[in-house]
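For this view, one protein chain was removed and the others were kept in their places.
On to chain A.
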Amino acid sequence: MIFARGLVKRFGDFTAVDGIDLEVAPGEAFGFLGPNGAGKSSTMRMIGCVSVPTAGELRILGMDPVRDGTRIRARLGVCPQLDNLDPDLTVRENLTTYARYFGLSRAESRRRADELLEFVQLSDRAGGKVEPLSGGMKRRLTIARAMVNEPDVVLLDEPTTGLDPQARHLLWERLFRLKQRGTTLVLTTHYMDEAEQLCDRLVVMDGGRIVAEGSPRALIETYSTPEVLELRFPDGLDANPQYAARLEGVGKRVDPLPDRVLVYVEDGDVALAEVHRRGLTPSSALVRRSTLEDVFLHLTGRTLVD
């Protein structure tokens, strides 16, 4: 569905996307994971045919986005990061108006609008204004709008950013159903749980490059350990690096954070026994499974990027 080789996007001196290769198969849920400024949105804009690649090859649905942009867009569904619903139109009119942009007849537009409002559970708001809708409802409406042309690929740029947990779970459930229907999903996110929930395969981007690629499970196996031991010590924040030094060798890797020390291990309980054997007495100890977040922080570092 999407194929890229050596894809580059530069804005003047700034290189947003620095030569990436990727391939998305039909029916796949593919994720771009990365901190702000990693190049995720720039890549999405190129896939959405609103940004011209500076260099490299990009094919979408077998077509060239520069030459066949209009034909490609007719088969894409786009859910942008910033809401761009029409606040002066009703909920249903937002869908019918958008359907008309794809050349659909009035009757067909109405039929699809009603069907999609049902799908995103907004039928009871059909005749109402957009403005009073909650953030989650607006995002669901935007997703319904992206579905109005029955797209082959749906692009979702940070679909659940800013939503409360209930709204996120409802949205994930709807997106999962889309995936089950065979729709190809391409999404960006900086939420690890979202990537684990939705993506069959993902790439981790940092500084415009792809730093890792694989299924969530494969990435965890490659870049982390099965379990993580989180230790907190009572003597204040500055002591953690010294504790980390004394924990050397307990696991594969030790990561002292200001508030706790993470030990990446095969077996958390075995490791904890070793910690006690070394005479260390953490005020709290937690054994948990490794997550994509551990992979992400390991690969992209802990420095805050804004």
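One rule holds for everything that comes next: a residue touches a chain if its C-beta (ideal position, glycine included) is under 8 Å from a C-beta of that chain, and two chains touch if they have at least 3 such contacts; residues count from 1.
Throughout what follows, contacts and distances are computed from a predicted model.
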item	value
Listed names "Transport permease protein", "Heme lyase CcmF/NrfE family subunit", "Cation:proton antiporter" or "Extracellular solute-binding protein", matching UniProt entry of the absent chain	"Transport permease protein"
Candidate in contact with the missing chain, chosen from A:Ile20, A:Leu104 or A:Leu185	A:Leu104
Listed residues A:Pro80, A:Gly136, A:Gly251 or A:Pro282, member touching the removed chain	A:Pro80
Touching residue (missing chain; options A:Asp18, A:Glu93, A:Glu274 or A:Glu293)	A:Glu93
Residues in chain A touching the chain absent from view	11, 45, 48, 50-52, 70-71, 73-76, 78, 80, 82-89, 93, 97-98, 100-105, 145, 149-150
